[in-house]
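Then we have chain A:
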Amino acid sequence: MNSTKTGSVVVIGGGISGMLSALDLANSGFYVYLVEKGPSIGGVMAQLDKTFPTNDCAM
Partner candidate 1 sequence: MPLKYVINPDVCLKLQKDKCGTCADVCPANAIDYTQTEETITLNAGSIVFSPGFKPFDPSRFDNYQYANYPNVVTSMEFERLLSASGPTHGHVMTMPKLPMKPKKKADKALAEKRKDPKKIAWFQCVGSRDMNKCDNAYCSSVCCMYAVKEAIIAKEHDPELEPYIFFMDMRTPGKEFEKYYQNAKEKHGINFVRARVHSVTEDRDTHDLNIRYADEMGQIVDDSFDMVVLSVGLEIPQETRDMAEKLGIDITDHGFCKTDSFEPVTSSRDGVYVSGVFNNPKDIPESVLDASAAASAAGDFLADVRGTMTKAEEKIEETNVIGDPPKIGVFVCDCGSNIAGVVDCPSLTEYAKELPYVEFATETLYACAQDTQDKMVETIKEKGLNRIVVAACTPKTHEPLFQESMVNAGLNKYLFEMTNIRNHNSWVHKNNPEIATEKAKDLVRMAVAKAALAQPLAEEKINVNDTVMVVGGGLAGLTAAKSLATQGYDTHIVEKKDVLGGEALKLYKTAQGEDVGEKMAALVADIEANEKITVHTNTTLEGVEGFVGNFKSKLVSGGNETELEHGVAVLATGAKCSEPTEYCFGDDDRIIKTLDLDKMLKEQDAKLDSVKTAVFIQCVGSREPNRPYCSRVCCTHSIDNAIELKKRNPETDVFILYRDIRTYGERELLYKEARELGVIFIRYEVDRKPEVKVEKDAVKITLIDHVLNQPVEIEADLLTLAAAIEPRKDERLANFFKVPLNDEGFFVEKHAKLGPAEFATDGVFVAGSGHYPKPVNEAATQGRAAASRALTLLAKKDSLFTSGTIATVDQEKCSQCGVCVSICPYNAPGFAADGRFAGTAEINPVLCKGCGLCVASCRSGALHLRGFDTNQIFSQIFALGEVV
Partner candidate 2 sequence: MDTCIQKIREIAGDLLEKGEVERVIGFAEGSIPMATSPVAISTKEDAQKLCFSSTCGLNLANYASKEKGKKIAVVAKGCDSRNLVTHIVENQIDRDNLYIIGVPCPGMVDKFKIAAEMGGEITGFEEAGDTLIVSTVDDKKELNKQDYLRHNCSLCTHKNPVLFDVLVGEEVEEQQLDNAYPDVDAIEALTADGRWKHFEELTQNCIRCYACRNACPLCYCPTCFVDESGPQWVGKGQDKTDVDTFHFLRAFHCAGRCTDCGACVEACPMGINVRDFTRKLNKDAQDMFGWEAGLTIDKRPPLDAYSPDDPNDFIK
């Protein structure tokens, strides 16, 4: 590994996967840029009503 690497990560996509990836990275010591093309993060999951199989609210 070379030492010219930057300790930051760009996460492209603000859906559930992108958001959580960004959180894990930020919480484990990396600076994170979360990039989302839409006006808000949340992705498709935020539009769902309930989730299977527990029928928990998706929000």
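How were these picked? Simply put, all candidates are chains of the complex that A comes from, given by their letters.
Assume a residue touches a chain if its C-beta (ideal position, glycine included) is under 8 Å from a C-beta of that chain, and two chains touch if they have at least 3 such contacts; residues count from 1.
Just so we're clear, the structure is a prediction, and the values are computed from it rather than from any experiment.
Evaluated over the candidates 1 or 2, chain A touches in this complex the candidate numbered 1. By the touch rule above, chain A contacts candidate 1 in their complex via residues 1, 3, 5-13, 15-31, 33, 39-56, 59.
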